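With one protein chain removed, the remaining protein chains of the complex are shown where they sit.
For chain A:
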């Protein structure tokens, strides 16, 4: 009963009605006279604020990314070490064992690079099934993440977050002969080949203009060795 009294008192202060709900009511009239600003100013202000917040968050994250942007290092072309991290990331050069990147034109090289994505994804599925039977269902999620990672960033457009999370998590664990043997196999393929930058410029072109700005010196270096004519696809 006290609630009823309170409600009627507050509403009596605000209106001539005896009893009404305090919240939104269809019959309750609101005066629209003497409005200084636009009627929908709250609505517009709210949506503008929301848009600014989301865009601001995106720019902050992008800025955090850019502060860790790549810079030029001396390319160590002669040797490749057997490291799981490098093998996993460089796996997209897997196809190059037959291509001999320097000897093929850039266009064909980049086409085979993309073909690799398709092939590797299919291979990944097949391997995944075989490995999962061995690994058992409890590590199923972990192995799946491992194979996502082993596929490089080819499928990462879809589950990048999963990949990053699984990689950060699983990389620290690095147990199991399954993973070691797989990376060892791939590392041997990669051990003889230097991955030239211009093969990856197709990939980096999807990242944005800034990436290409970092690479001009390398491009000029490589151009002296490779076919200049094919570079103008960028």
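Note that contacts are C-beta pairs under 8 Å (C-beta built on N, C-alpha and C of every residue); 3 or more make two chains touch, one makes a residue touch a chain; residues count from 1.
Simple rule for what comes next: contacts and distances are computed from a predicted model.
Going by its UniProt record, the hidden chain of the complex is named "G-protein coupled receptors family 1 profile domain-containing protein" among "G-protein coupled receptors family 1 profile domain-containing protein", "Pyruvate dehydrogenase E1 component subunit beta", "Translation initiation factor eIF2B subunit delta" or "V-type proton ATPase subunit F". Listed for chain A, the residues touching the missing chain in the whole complex are 3, 14-16, 21-24, 28-33, 35, 37, 39-43, 46, 50, 53-54, 57-58, 61-62, 64-65, 68-73, 75-81, 83, 85-86, 89-90, 92-93, 125, 132, 137-138, 140-141, 144, 148, 152-153, 155-173, 194-195, 197, 200, 203-204, 206-208, 211, 215, 218.
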